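Sharing a structure with you now.
A single protein chain has been removed from this complex, and every other one stays in its place.
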Amino acid sequence: MTPVASQPHVYADLDVLRRTWSSRPGLLGWLSEINHKAIGRRYILTAFIFLLLGGIEALLMRLQLAKPENTFLAAARYNQIFTLHGTTMMFLFAVPVMEGMGIYLVPLMVGTRNVAFPRLNAFGYWMYLAGGLFIYGCAFFGMIPDAGWFAYPPLSGPQFSPGKGVDVWAQMITFTEVSALCVAVELIVTILKMRAPGMSLNRMPTFCWSMLVQSFMIIFAMPAVMIASTVFLLNDRTLGTHFVNPAEGGDPLLYQHVFWFFGHPEVYIIFLPALGIVSSILETHTRRQIFGYPALVLSLVGNGFIAFGLWVHHMFATGLPQIGEAYFTAASMMIAITSGVQIFCWLATLWTGRLRPTAAVHFVFGFIFIFVMGGMTGVMLASIPLDLQTHDTFFVVAHFHYVLIGGALFPLFGGFHYWFPKFTGRLIDETLGKLSFWILFVGFNLTFFPMHWLGIVGMTRRVYTYVPGLGWEHANLLATIGAFVILSGGLVFIVNVLRSRRSGPRAGSDPWDASTLEWETTSPPPPYNFPNLPVVPTRTPLWTPSAERAIVTGLREDRREILITSVLDAQPHHRSVQPRPSIWPMLTALGFSVGLAGSIFAFYWYYVASVLGMVGLIGWFWPERPLEVKP
Amino acid sequence: MTGRRTLDVSGLPPYDISNQSPLFWGQVLMCLIEGSLLCMLIATYFYLRLGVDVWPAPGVHLPSLTGPTVALIPLLASCVGSYLASEAAKKDSRGGMLLGLGLNLGLAMIFLVLRAIEWNSLNFTWASDAHGSIFWTILFLHSYDILADVLMTAVLLVIVASGHCGPRQRIGVHVDSVLWYFLVGIWIPLYGVIYWAPRLIGGSR
Amino acid sequence: MRYVAIGCCLLTLIGCKRERRDVRPSPAVSGILGDAAGESTLRPGGGAATQNVRNPYEGNAYAISEGQRLFNWYNCSGCHANGGGGIGPPLIKKDQRDWIYGGDPSNIFDTIVKGRPNGMPMWGGKIPEYQIWQIVTYVRSLNNLEPKAATPSRPDSLEQKTNTILYGKDGGSQP
Partner (left out) sequence: MNQSMWHASGSNAAHIRELAIFFGILLGVIFLIVVGLALFSLRRRHRGIEQEPLERSHQASERTEARLRMVVGIATAVTLLILFGLTIVSVSVGKSVSASVAPANSLLIEVTGTQWWWKIRYASDDPSRILRTANEIHIPVGRPITIRGSADDVIHSFWVPSLQGKRDLIPGRTTLEWLQADRPGEYRGQCAEFCGLQHAHMAFWVIAEPPAQFNQWMEHQLQPAVEPADDETKQGQNIFLNSACVLCHAIRGTDAGAHAGPDLTHFGSRKTIAAGTLPNNKGNLAGWIADPQNVKPGTHMATVPIQPAEMQPLIDYLESLK
């Protein structure tokens, strides 16, 4: 794809460009890495390690529940494990992995050289890593949270959760939320201000749209959880405040309101990027422009808004006023419309496209099957009478695993098979890919479909065991078997990835004949992404004849210069110089981490955090000579 | 592939100190985050207030009005300083930036001193009851933000004074002023809530 | 490097000590009192015999919260309020010299088991021994004689409204 340099003064001098944008060598260079592709890769890999940990925890739980009155795990241990499982999957896997995809792909898709704030990006990753290490490190010291992943007070309060476990949990939230907010700011500014010339908002790939909406949701949702976990819970536990203490004018329900005001959007924060992934895969593999682009984008935005209006459906059983409940039922049902529109658009695309049945497409079909079923049970849960019966039972467990695994994990795996050539430069083995899909699909339904029934026949969630004779034995055993099928499917996937990375056939820059910009550059992309930034004439640039496509010249190659464009129609506005790699983001994150970790023991550690963080920031922003590589 | 049509951007300015620069957008988003945080706290304040008949509980002295009200004056005035600084940054006048930053810093200091005095006059802590908790949380968070921004301004002042005032520093000054406007602006509703709400909707004492 | 390793081990020990939840009475807590209720080898006034007895729950967060629950269940709060004192003397001492019969775990244990003149009943043989130790741990935690990291900032239960100002003052340093 790189233009032949017939007129050297027009086209980029690749050696200089490479020298300008490449990272420092060695360990120091690794620690001060700020390239969005490297950071994105780190996010994805770290998240996958946590996925494995969460999966192991899930298997342990299934083993315990395989038969009634099982003694494989003690009550205390089981509570710790399901708390860790939920926390890991929500905060340490699902959100970060989607952010990783965004960080890696968005700059490529909008045709720029890096994210808007590379150092903030690095900082965000280090905070996320620190948070993960923090909670799992404390586990070795016996400080394991055991109040569930939403830690309702008073159970999680100072009196009923002695020890430090819940404090660790609450502070770990702070780590991951800081990182999530950093990424959100990154992506919003990258998407709004750094799109390639000509890529007006209505020419933006749906994946970028989904990341944009998701980032805005993060910005409005995450502060809420920080308030719930840090201000309410942690301060109540360590400083003796009374936000959720009924004896002193507080209210346990306050915590639930604030937490779910975050907690429900959280689901869509995980799920919107997946929708973007599905659209990308379908557009490429049906070889037609996705049907109903405006409808898709509008329903994405609609999802974003509605998601903030229905948190109360997590609290129907607390007995709130009738009228409010009616409203929240209606709102919860409304979300089905925006989701429905997207499904319809994809179906239309499928009907009129020429489908290439790759592994990625298999995962998309799995997504449609599982997610639609999850949506149906979701509609049931939106109805208050049904919710009062199924709330806090395994029916709900089944529902949100259908929505989250079906709605997020399957598209994610599809996305892996789809972008694998871009990530690694090699094609992934289709046969193994399809095999892993079928095993995962069967295993998933084997595990979670019986749980619907378990909920209906009265099995409550979060029980470490159950008495025999209630007719729960068979379904539980089935689910446990299914869990191991899922495990084997995961193993096949891992093997496939490792094998293909080493020995897969070379993929060109565009193995799929895809439509979006990330396929224009070589795979894996060079540190500067594009020799010349592209100019975007249509919504599917790579499907427009290259004669009609122009490229950008005149950006200096001897320093990290990028092009800033206008928000709506991406007119070039000015050039801007990006900072060099720096160790300071890592050091700043380290300082904050030490302070925050200490803060669960004594308040003054917050001051330590502030001072260390301030020092770090000063080093971070201290003026430096802009990099000038002599040609 | 040779002779592709090209779009030459070498004519565009190499930097831009205005609301078009990415850093400005980043700062605005940071303010948005902080804003939604504080709005959530205001909501919490009223939620807790609805839970009781008398707010704050009998025996708790209402937070005094005069101190905070007086403190508003230097706070609002300090915005002039940041305004001067950002204008100077756009015009690239080093003297102007020093003046503006200095003015802002001085007034902000006065404000912080007044707040410190106020803290010691309160007869309840965050551990007294729910009112104390939310009151102190709002007060502490805002003071913390102010303090952080004051430190940042001081650092900028040092940097500019030490002779670096390239584009990046000047954008920094501009963006810093944006953050300051936000912190001052958000304090007005917070002030209204934590000092006037107990008097207006505090219930019969 | 070696020191780091050693440090980690120490931390682990401390952490585990604080976090351990032995729900069943540990063998360490039986046998000071004879099984037959009442007659104890302890002498009034925390005699020498108890000096070698150490609190098995020292610094254990779970024991502290259990002790707090029992403090209300067994109605210690009836006389001692929530440590502020009422009919009985306050258990939150302004000054550690105010302990009438000594503030060591063995002394407090002794006081609960044998009772004291002027109203403190004899609980030995009524309250099981391990629970007495849990109450001892809680009472000491009220005076910050237990590690801060193991002590909750305040109780959450409805039936008692504690003097939270006092907790707050020594709980969190003034922001």
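By letter and in written order, the chains are A, B and C; residue numbering begins at 1 in each of them.
Simple rule for what comes next: a residue touches a chain if its C-beta (ideal position, glycine included) is under 8 Å from a C-beta of that chain, and two chains touch if they have at least 3 such contacts.
Note that the coordinates shown come from a computational prediction; the quantities given were computed from them, not determined experimentally.
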| item | value |
| --- | --- |
| Missing chain: touched chains present in the view | A, C |
| Per the touch definition above, residue among C:I92, C:I112 or C:I127 touching the missing chain | C:I127 |
| Option touching the unshown chain, where A:V16, A:L52, A:A66 or A:L155 are the choices | A:L155 |
| Options A:L28, A:I49 or A:A326, residue touching the unrepresented chain | A:A326 |
| Among A:D15, A:D392, A:E548 or A:E624, the residue in touch with the chain that has been omitted | A:D392 |
| For subunit A, the residues touching the chain missing from this view | 74-76, 79, 147-148, 152, 154-155, 159-160, 246-247, 251-253, 286-289, 291-292, 295, 317-319, 322, 325-326, 329-330, 333-334, 336-337, 340-341, 343-345, 347-348, 350-355, 357, 365, 368-369, 372-373, 376-377, 379-380, 382-393, 456-458, 460-467, 469-471, 515, 540, 543 |
| Touch residues of subunit C, complete complex, unshown partner | 21, 23-25, 30, 35, 37, 69, 73-74, 126-131, 157-158 |
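The rule we apply is simple: only the chains that are shown with their structure count from here on.
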| item | value |
| --- | --- |
| Top chain pair, ranked by number of contacting C-beta pairs | A-B |
| Between subunit A and subunit B, centroid-to-centroid distance (C-alpha), Å | 31 |
| Contacts with 2+ other chains: residues of subunit C | 153-154, 164, 167-168, 171-172, 175 |
| Contacts with 2+ other chains: residues of subunit B | 126-129, 136 |
| Complex contacts: residues of subunit A adjacent to subunit C | 76, 138, 140-144, 153-154, 157-160, 162-165, 235-240, 242, 245-248, 601-604 |
| For the subunit C and subunit A complex, residues of the former touching the latter | 11-12, 14-16, 18-21, 23, 61-62, 64-65, 68, 148-150, 152-158, 160-161, 164, 167-168, 171-173, 175 |
| Touching residues on subunit A, where the partner in the complex is subunit B | 3-4, 6-7, 10, 116-117, 120, 181, 184-185, 188-189, 192-194, 197, 219-220, 222-224, 226-227, 231, 235, 239-243, 245, 248-251, 254, 257-258, 261, 532, 535, 546, 549-556, 561, 563-564, 566, 572-577, 610, 614, 617-618, 621-623, 626 |
